[in-house]
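Rest of the complex left out; these chains stay put.
Which chain is which? They are A, B and C, in the order written, and residues in each are numbered from 1.
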Amino acid sequence: MRVGVLTGGGDCPGLNAVIRAVVRKGVRQHHFEFVGYRDGWRGPLEGLTMQLGIEQCRGILPRGGTILGSSRTNPFKLDNGVERIKENLAKDGVDALIAIGGEDTLGVATKLADLGVNVVGVPKTIDNDLSGTDFTFGFDTAVNIATEAIDRLHTTAESHHRVLVVEVMGRHAGWIALHAGLAGGANIVLIPEQPFDIREVCDLVESRFESHYAPILVVSEGAVPREGGDMTLSSGELDDFGHVRLGGIGDRIAREIETRTGKEARAVVLGHIQRGGTPTAFDRWLATRFGLQAVDAVADGDFGKMMALRGTAIARVPLIEGTGELKLVSKEEYAEAQVFFG
Amino acid sequence: MRVGVLTGGGDCPGLNAVIRAVVRKGVRQHHFEFVGYRDGWRGPLEGLTMQLGIEQCRGILPRGGTILGSSRTNPFKLDNGVERIKENLAKDGVDALIAIGGEDTLGVATKLADLGVNVVGVPKTIDNDLSGTDFTFGFDTAVNIATEAIDRLHTTAESHHRVLVVEVMGRHAGWIALHAGLAGGANIVLIPEQPFDIREVCDLVESRFESHYAPILVVSEGAVPREGGDMTLSSGELDDFGHVRLGGIGDRIAREIETRTGKEARAVVLGHIQRGGTPTAFDRWLATRFGLQAVDAVADGDFGKMMALRGTAIARVPLIEGTGELKLVSKEEYAEAQVFFG
Amino acid sequence: MRVGVLTGGGDCPGLNAVIRAVVRKGVRQHHFEFVGYRDGWRGPLEGLTMQLGIEQCRGILPRGGTILGSSRTNPFKLDNGVERIKENLAKDGVDALIAIGGEDTLGVATKLADLGVNVVGVPKTIDNDLSGTDFTFGFDTAVNIATEAIDRLHTTAESHHRVLVVEVMGRHAGWIALHAGLAGGANIVLIPEQPFDIREVCDLVESRFESHYAPILVVSEGAVPREGGDMTLSSGELDDFGHVRLGGIGDRIAREIETRTGKEARAVVLGHIQRGGTPTAFDRWLATRFGLQAVDAVADGDFGKMMALRGTAIARVPLIEGTGELKLVSKEEYAEAQVFFG
């Protein structure tokens, strides 16, 4: 049996660990052959392949990025995209495909599965906002990096009278902000799911100063002010998703706090640091087990499924479960953490 | 309401995070007062208390150890132990007790609950071998430390012809060895649950050298040779639990490999490094949520329970579930990882 | 003999290590008593003292910040500032003062020494721009944090077509940018000492893309465009020092690159992360030895001196040597690194 493997979407620590596990178990236990498709769906679309065997996977477990490359190419937005993919799979003698990616990549996988392609999905998102699985790999790494940053900032917050705003990843979901805020002992956490009122934020900032500490805020890049509230973003500041552009909301909030409270405020924008570099042990373990289970699913002919963490077990759930709806921070989960705010 | 808090047993990153969450939510939301009991069960036994409020918990989230101190004192092994505890609780006006600890500490809690003491338990074991919960805090920190060590050793294993044996924690259960071995890309993992055959180990070592790489072994401190096998431990080498004493099994295995294969072998004994220092973000998150839920259980009068991670939710399970039986690595879980061995 | 100790200026990992060394050696070997002055020169100015003995210094070696607090108060800018300091020193029975700080703090120390106060200085600047010493503590920590960030960004730079701009500390001197750029393998390093031409920068960016890699830029917060060049900063963007305000030059350069080359560009602003948290081993060693030597200088009555690293030895040099002129990156040092650029 010949199995194609591809990775799509943004960077995420653990991609190489999935690939290695798939290949190691596939070759050793199932006697599969593998074809590496380069740059996400562009690979099978344009017939971009690379050799993929145990040798190619040596030493990649601790490495960030993906040896297969990635892209955001969507074959359904291109002329004859699906036909070209089917043709290339046939030409390469590929019987089944393992697609590792987020919402978009798995969305394509879901539709291809409906069209008869033998596909198995492995969920990937550093934002942890995919439904159907307790956690996705990459998330733990991002949270640890953000937490270490907050740890270091406490020194400064304690010894100076300066507000620190840490902007972390999370376009639509506040998981990184919530977990890193809890783990780092932040005083205020702002997430996309709960639009903030800048006056309440400034009140918290000031009350914190009254107890002689400078506050640390953790802000998702997708955090937004409450509509009708006191802070408005001009359309020039917004991108197509209605989020603050380049530089970001962290900086914008810092400036608002300075203006409104008269306290010095500084933004720290972690940006891509959160999605590069070596994965944590948890992410390597999760990614590895996703890979092992995905290649077993192929061996079982159990297609149209994606891997999911349920407790400590890896389950196979219908692809549609992961791609149907985003997993967002609930009001209860946000409220649970609020006892630490202020 | 006055609530006592104590921590028992060995060190474990995250203890302070539990204490902080208990106090923060208890004071702010439930308006509890707290009494800190020092040094595990010795505290309520001998009336050793310390002040415990929000001020005492400032800055402790990232710190290893426990501000309450710890001990292995077991009141059931002492004359009138239970009576003395009841008397001291009464004297201190304590209505309920939150006990944070492992098998032994929670075993005492279970019995005290049966004797009418209002007690809630928070499970703690770096070895992750407590039943009833997906994970315990401290484990993720230990696995990350061991994984970083293995990462560094790969450099040497690649450039020299030297076998490296990493001894990690795990008296009865091989969870740390299994997870760190998987995450670090070790070639052989030996755990207490699966007694090893030294000849098979040496065969794997030699076959690894044939493909021009030196192997890395990860060995639980409680790993044991198969009975009737080729390697025997003299009684002088063993402690009361039948494990190799001080210095340990890692060193012993390294010497056996040297003798049997003629290859140079070196042991790295991580020891207490795995249980000290700052917790990972995951462990801080888990410990914090255990603490929040434990103090809510007290508020609900839901005694005789211990906190447990189930997926991403914190559940309350009967104390007996955690202390009844050790959670060991199953044959299937060990087999899953074996595709990477050799 | 009674010795006062104070710390002034911005945060810098290693301050606590100096204090601990001063006190440990002072008490044990020289039988000194110590007075801790709080918040820099505000301490002796307003008579703000704290107890300072071996007990107060327990456990502070690995901690960021300063147990004495800090400020930017300058007694020479206040009415009767010097008199009030002299009075308070007399009142507290303080015979000599150890002042730990940067250009400003040591500048005050220099003048006080001229006015007959027994003062010894310990140089402190994370920017490493103090003359008279090979290195200052805090710098190595900052460089390591920036280097780890760059390490992680390489993953993303390799797998996406996105320019990454890392803004690091350095108002007047480019030492952090130069060292972290070299250690992290950055493609372009922009420092205050060498005003940049945005067209040259964009040419390097584009030539880098031609070899199929996205570039990483490291930029000092004090980097400035060449006068008369193609990029100008409006006065509204500048602060009193002529530097780009809040948010910063990193962001500004990223936007220019986007506009001029059409390539996506993102800024990572490390900010205060670089000056908080635990010091590296080098910084602890250097800070500790500065402290030991400073207290010996007091014992020797060798006042008006500051400590300096010369090779591996700690020398005592006149305070004026450290505060006279900034130590800047020379053309030769910048040129040495340029072989790695592009």
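Worth a mention:
Here, a contact is a pair of C-beta atoms (placed from the backbone, for glycine too) under 8 Å apart; a residue touches a chain by one contact, two chains touch by 3 or more.
All values reported here derive from a predicted model rather than from experimental measurement.
Because every chain is the same sequence, the assembly can be counted simply: 3 are drawn, and the full complex in the file has 4 copies.
Simple rule for what comes next: only the chains that are shown with their structure count from here on.
Averaging Cα coordinates per chain and for the whole protein, the chain whose average falls nearest the overall one is A. If you average the CA atoms of subunit A and of subunit B, the two centres end up 30 Å from each other. The mean-CA centres of subunit B and subunit C are about 41 angstrom from one another, to the nearest whole unit. Subunit A and subunit C, compared by their mean Cα positions, are separated by 35 Å.
In subunit C, no position touches at least two other chains.
Residue ranges on subunit A touching subunit B, taken from their complex, read 24-25, 28-29, 59, 61-62, 134-135, 140, 143-144, 146-147, 151, 154, 179-180, 182-185, 278, 280-282, 284-285, 288-289, 292, 310-312, 336, 339-340. Contact residues on subunit A toward subunit C in their complex (touch as defined above): 10-11, 13, 63-66, 69-70, 145, 148-149, 151-156, 158-160, 162, 164, 246-247, 251, 254-255, 258, 266-273, 275-277.
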